[in-house]
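The chains shown are only part of the set, and none of them has been moved.
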Amino acid sequence: MEIRDPIHGSIQLNDGEVAIIDTIEFQRLREIKQLGFSEFSFPGATHNRFIHSIGVSHVAGQVFDSIFRAYPFSKTSVRNRLRQTVKLAALLHDIGHGPLSHTTEQVMPQLKKLNIKIYDEQGMDQSRQANHEDYTIKFVTDSTISKLIETHFPDINANYVACLVDKNLKCDESYFTDGNINFRPILSQIVSSELDADRMDYLERDSYFCGINYGKIDKDWLQQNLTLHIVNSKAFLALNRRALYAFDDFLISRHNMYLMVYFHHKSIVYEEMLNRYLTSPDCKFILPADASDYVDYTDYKLYEHLDSVDNPWAQRIAQRRPYRVALELHNQEPQRIENIQKIFDKHEIDSIYASSNVRLSKYHSGNPEDRMNIFVVDQYDRWDKPSPVNQATQIFQKYEDARIIDRFYVAPEKYDLAKKIFSEEKY
Amino acid sequence: MEIRDPIHGSIQLNDGEVAIIDTIEFQRLREIKQLGFSEFSFPGATHNRFIHSIGVSHVAGQVFDSIFRAYPFSKTSVRNRLRQTVKLAALLHDIGHGPLSHTTEQVMPQLKKLNIKIYDEQGMDQSRQANHEDYTIKFVTDSTISKLIETHFPDINANYVACLVDKNLKCDESYFTDGNINFRPILSQIVSSELDADRMDYLERDSYFCGINYGKIDKDWLQQNLTLHIVNSKAFLALNRRALYAFDDFLISRHNMYLMVYFHHKSIVYEEMLNRYLTSPDCKFILPADASDYVDYTDYKLYEHLDSVDNPWAQRIAQRRPYRVALELHNQEPQRIENIQKIFDKHEIDSIYASSNVRLSKYHSGNPEDRMNIFVVDQYDRWDKPSPVNQATQIFQKYEDARIIDRFYVAPEKYDLAKKIFSEEKY
């Protein structure tokens, strides 16, 4: 079957993929918007995680083909199995996503209640609260979907798909090994890393549906220049040096999407209002631990819920009466933020304070455990040695610092008063 | 304020327009998808009537400016009033739209119950069932919105806006008259006609979100070549002859959108299943007559409702288990259709039969009352006289006949059986 996608054109799906997509677990993603509240600032942005997930799977297949175009696997069946496993992991990476945004994670149950066998088997500490990734592992390893995987792809076990979604899960690595090389690292990186199929899909997709250019990247060039680099019998993602500027551009595209779209003041205030509702004593919206119940929890259900309750924050969201930005500051000193808060307090004006904070890369940090393990290979310079990408480009140093946007919002009926106060009192 | 639209770029809105858009009546359109069930065949098509309506208003302003660029209105205030009136009519033309599709119109109440004053005043027969256009007139003339219109635009009365949405409403035409010329006809045509702002928006928009090219039109050229033609002191829409091929292309673009998108077999079967539910004795989904209740009835509510009831058709929709096309025929003789139905009956297989039928133009018919009143003007040929567009182009004759697509759908579990039967029995 083929699906028509505005981003990638016609996407071919095999019968097993179609069967998975047709489950209610996957169809639920039609009712989870990719960008949550962003449609309030960019009204075209109504696209959902359903088409995004199919897109990521498609890109993962393309990336796999590009990296391994000339790689001599021992058998075609090994190539096919690894390719299908990474495509399935990409397809399912978001399947446990909660309604609207990460904000709803705070009404998720304790992890233990999800009853995830693979976690039990690996003796994981399950005393913490569940998050959307836990629901994903649940759906992948223990649901209609895991059975369909095994029926349609007899040489694939759902647990191995889960191992590419969550790189911390333990498994028998021989599944990912061919000719002494372990491919689990690079396959995991295709699903989730600084240069993953997820981003290659969502940057272009979000830009398209928002109607902006920030996230437009050179996907063709990046893909053609992907390769692998082997360290200690493990295969890692690598990039030809000639695509290094395209990689810089890719990182900055994402950075700018944060600044211009994901951190738009309207999205942020809706998130904050939802947060106020979910933490209210009278909040009745709780996400169920049972996966078959969870399937019903979608953006639609949450919006219907918010419309039906009396809580003032729920009503503000349902009736689109958000608080309004009174002050916005960029990379300011903490003292100034405190002064502003004090002025609000003095005048007894309720304000929502939100600080949005983005770094270029979450992978670039001092912690050697988290290093990104993407390498740069130079096909022109014979004497060059492959080096980690965060040494080969200076972009991480350049953007070492976080960007911080601080905002104070007030009720629309207090807006004029707030503006007056802050034009008189210096902060 | 400006809104970013993937189709038209930045759209500027004045304060009055923003106030209207911020009402819950208008915000409700965020939860009414433009293409209803089409997202099941084109998963990008999640766009809603909210952004479409804003787009139509924007196009109506551009069209007005193009037609009247050099027209000598008696005063600037007349120009501004007429322009704002047509922009508001365009903005609000869809505001009464029911959830998901026209299928839900059958669960609308009797028209009288809507309590529409302007209908009462004009002595209209209100014994029939209401449709979405009636709700539109209700919202435009008697709601928060009508008050906002009058507050923000003191020289505009909401009833005149309604008169451009519904060309059959009576009103004092002097409102639309300047220097002895009545502009109501052309302003109505900008809102709704063979060449209206509605289509200029939705053809491009639907194509964009579906990811196809069929609806891409030459909007710039059409707009630049729009003008007016006066007959008996009434102004009508006119087109320069040099844009006549662009007009043909525009008509065919829409025709092809019907064939390729709006009549896609998946959209059709979902419509038919919804119809089966809504006409079931156990159907509990009824649209309220009260406008303030109606505001809550959206696609989201309907999907949540379908998910919550036991009716098998509702469940098929909710769980995405549609009947499947067993047979599809194009422009076939009725006898063949009957034969097929008999074979289904003989084998006692339940089938859904749907016939989709499109003509190039609903305006092109024998009935002189319905004539389209768009004229063609030749700026090169001095001796040419303006003629009605349906005489100036042959496209209507060429596409005189309807296109008919007949389909029979069966339950997925009966699909193989049905295919077997029809490969053995000739029809």
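We call the chains A and B, going by the order they appear; numbering starts again at 1 in every chain.
Just so it is clear, a contact is a pair of C-beta atoms (placed from the backbone, for glycine too) under 8 Å apart; a residue touches a chain by one contact, two chains touch by 3 or more.
Remember, it's a predicted structure, so these values are computed and weren't measured experimentally.
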Assembly size in copies, with 2 chains present:
4
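The rule is simple: only the chains that are shown with their structure count from here on.
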Report the inter-chain centroid distance for chain A and chain B in whole angstrom, where each centroid is the mean of the CA atoms.
37
Note: in the complex, chain A contacts chain B through residues 3-7, 9, 22, 24, 27, 30-31, 39, 41-44, 46-48, 50-51, 54, 208-212, 296, 299-301, 303-304, 307, 319-320
